[in-house]
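The complex is shown incomplete by one protein chain, all other protein chains being positioned as in the whole.
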Amino acid sequence: MTTATNRPPADASDSPPGTPLESARSLVSVRNLRKVFPITRGILGRKVGEVRAVHEVSFEIAEGQTLSLVGESGCGKTTTGRAILRLIEPTSGEVRFAGKDILAMGPAELRAIRRQMQIIFQDPVSSLNPRMTVGAAIREGIAIHRLAEGAAADAKVGKLLDEVGLRREYASRYPHEFSGGQRQRIGIARALAVEPRFIVCDEPVSALDVSVQAQVINLLRDLQKERRLTYLFIAHDLSVVKHMSDHVAVMYLGKIVEQAPAEDLYREPLMPYTQALLSAVPVADPTVVKQRIILEGDVPSPASPPSGCVFHPRCHHPARDAACSKINPPLEEKAPGHFAACIKQVPTTVSWEEQLKAGGVNPPERYLPVVEQLSRH
Amino acid sequence: MNSDTPLVQPRGVAPLRGWQPSRGAAVAASVVLVIIIAACALAPLIAPYDPTVQPNILASSQPPSLAHPFGTDPYSRDVLSRVIHGGRVSLLVAVLATLVSVTLGTAYGAAAGYARGISGAVLERLLEALLSIPRLLLLIAVFAAWREVPIKGFILILGVTGWYGLARLVRGQVLALKAQDFVASAHALGATRARVIIRHILPNVLTPVVVAATLGLGHVIVLEAGLSYLGIGVRPPDPSWGNIIQDGSDQIAAHWWISLFPGVAIVLTVMAFNVLGDALLRELRPRQIETG
Partner (left out) sequence: MTQPLLSVENLSTWFHTSSGVARSVDGVSFAIGAGETLGIVGESGCGKSVTALSILRLIQPPGRIEAGSRIMFEGKDIVTLDDKGMRGIRGNRISMIFQEPMSALNPVFTVGDQVAEVARVHGNGSRQDAWNRAVEMLSLTGIPSPEERAKQYPHQLSGGMRQRVLIAMALMMTPALIIADEPTTALDVTIQAQILELLVELQNRLGTSILMITHDLGVIAETASRVVVMYGGEVVEEAEVKTLFAGAHHPYTEGLMNAMPQITASRGRLNVIPGTVPSPTEWPSGCRFRDRCSYAWERCEREHPPLYQISGSHTSRCHLAVEPERRAHPHLPLVEQANATV
């Protein structure tokens, strides 16, 4: 495994265009993260197969920035987020937070570091204990890490409620008395209580109505600015992601297939899957005539992913050929800071000779269908 | 969640499914239980006669009268006194046996829900095997073999054979709770396993346990009565509702009062426990769990 070519170098991928490289110090770094779930059968759980939920995922996030993981259900984005926090134990790989190796930590050390790494959940119903008042839920982290006691802790809870836009007197109420958006604010306050530096936002707005969703997105952005938070933002809604991200990584069947600064990715998606994904988003403008790329069929089962490029059975790249089903495409730099896994998108480090050997017939070419459609708008 | 499809009911209003006890019924049930329990607890003070003394063998099987409101049994004992004292035994057996069941069932269920891999699978299979044993037949066999079972042994055996259903319930609850995000959230905050179990899992398991225990009390009362009726539960001359009914069963048509009054006591108590259990189920359940 030649990790050097498979992984976007930290400096190049984490600095927004025009930013000096040294300012982009990475806070979170993930290398070759893998998570395999066994498929078991029979009364004693005999293993009959495995699901590659996350496969060789690598990325870095600079302090104060947002990397978004996007993809459709089952692509492994949620598993990635939870594996980084070790809420799910990864199968292999490396996760570093502020230089410390998270996966090597013992239970006590891990509990201590969790003060700095938090998570906000998708489901505002199941993410709060129905038997705990809002105040108790927010206080829990403060108590665990002994950050404050008694009246000082109460004051802290009150301040957190202010900060997320809720009234202080809500502290004595129970979660069921609140709407989805309010519960999501409570969940945010609970995570903020331990003063984290890094937050995994796992689809934090997908269960919310449009008007409430905008409130929560703005809140997350304000908090990031005020507290210099670093986010891993997991979402399937590409419009929301565009509003949140500095960088975007697109996942498909457990792999990152494209990764770039957000502006570049939306302006010029290079991986055919990303192109289809972007073109599928309905545009709230009836005057736009879209040339939509409609993907055929469904996402294959992660229990038996296709050989070569995992996207090849549904790919619409005009140069797609037999080589795509044989060669595992490296995530390589196609433009400065813009990484994509496609051997047919130029430039590629997979030589034409190698592709010929694998049954290739169509030489790689530049293919940008979505760009045309969006520029017309 | 984005649509208003599930919101056919306005927020916060629980949909009604079938009959549910009204608040009034729950209050009435509580009153009935308080009276029965108080009477049983204060049996020596309240009961007009000694339940085991046979004062006048000539006055056997007398119909209800002012002196004997529930009449007398074939041994001339006062049925009212026997029902009150018998209730004491029946309720004590039911409460203690249920306590044993709840303790065992919660512990086993929690362990089975928490355990992973082989040990989890073994606990689950064992539970399924236990659940397939017909309890009544097992009890009849045990007590037929152990004729001189003391009351402590009787309670223990009732308790030990009564926790499988509760264990399955608790196991299911723990499994469901483990998958909830608030448990993941607590782990993410750095909570220890013990804290997660005590603060997050147990309080949410408690409701179904309390409800199941209340409903279980009624069940054990019926079971005890059945076994005592068969003559293999609480042994005469100690009265229990079951063996009082048995005393009158030979001549049920002629001397109906002997069996009727303990029967009514059983029905009232069991119904009261059931109504109370259903009411608790509704009152204690947080609305969130309902929709989630």
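A few points about this structure:
Each chain carries a letter (A and B) given by its place in the written order, and its residues are counted from 1.
Please note the rule applied: contacts are C-beta pairs under 8 Å (C-beta built on N, C-alpha and C of every residue); 3 or more make two chains touch, one makes a residue touch a chain.
Everything quoted here is computed from the prediction, not taken from an experiment.
Here one chain is not drawn; of A:46, A:167 or A:357, the residue touching it is A:167. Touch with the chain omitted from the figure is made, among A:155, A:283 or A:356, by A:283.
Residue-wise, the contact with the chain that is not shown comes from A:215, picked out of A:32, A:91, A:133 or A:215.
Residues of subunit A that touch the chain left out of the display are 72-73, 165, 167-168, 179-182, 209-215, 217-218, 221, 236-240, 242-243, 245, 262-263, 266, 276-287, 290, 292, 294-295, 297-299, 374, 377.
Keep this in mind: only the chains that are shown with their structure count from here on.
For the pair subunit A and subunit B, the distance between mean C-alpha positions equals 51 Å. Note for the complex: subunit A touches subunit B at residues 43-45, 82, 85, 87, 110-112, 114-115, 117-119, 121-123, 125-132, 140-141, 144-145, 174-176, 180, 187, 190-191, 194, 207-209. Residues of subunit B touching subunit A in their complex: 1-2, 12, 117-118, 121-122, 125, 180-182, 184-192, 195, 199-200, 203-204, 286-289, 291-292.
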